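All protein chains but one are shown in place.
And now, chain A:
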């Protein structure tokens, strides 16, 4: 699970109102090399919850000087985009779980895949 994906995921346990962002508890994290496309990363930024991304990266120990807030003109800042690219697309949680911040319910991540299935009584 890349942090880009984590940024989109939310807890959908019944009754939960503050299920986002999910807390990451990782037991195995990998960093891959992914081709850098500055335009693609730049277009991604406005679609994200930036603070949730920073929080997640920090929690994994992969913040690497990613700024806590977006600066204007980030689209042209290649250094910034490279850092964003790394955090969003190269850091991957392979094993661990995602925890709902409100209910505490844990969703396992196995072989890089989060299993978000709820039980009958949680829907």
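The definition used in the following text is that contacts are C-beta pairs under 8 Å (C-beta built on N, C-alpha and C of every residue); 3 or more make two chains touch, one makes a residue touch a chain; residues count from 1.
Throughout what follows, contacts and distances are computed from a predicted model.
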{"item": "Protein name as given in UniProt for the chain not displayed, \"Small ribosomal subunit protein mS31\", \"AlkB homolog 8, tRNA methyltransferase\", \"Fibronectin type-III domain-containing protein\" or \"Integrator complex subunit 11\"", "value": "\"AlkB homolog 8, tRNA methyltransferase\""}
{"item": "Given A:1, A:24 or A:60, the one touching the chain that is not displayed", "value": "A:1"}
{"item": "Positions on chain A where the hidden chain makes contact", "value": "1-2, 4-5, 8-12, 20, 39-40, 43-44, 46-47, 107, 111-118, 120, 123"}
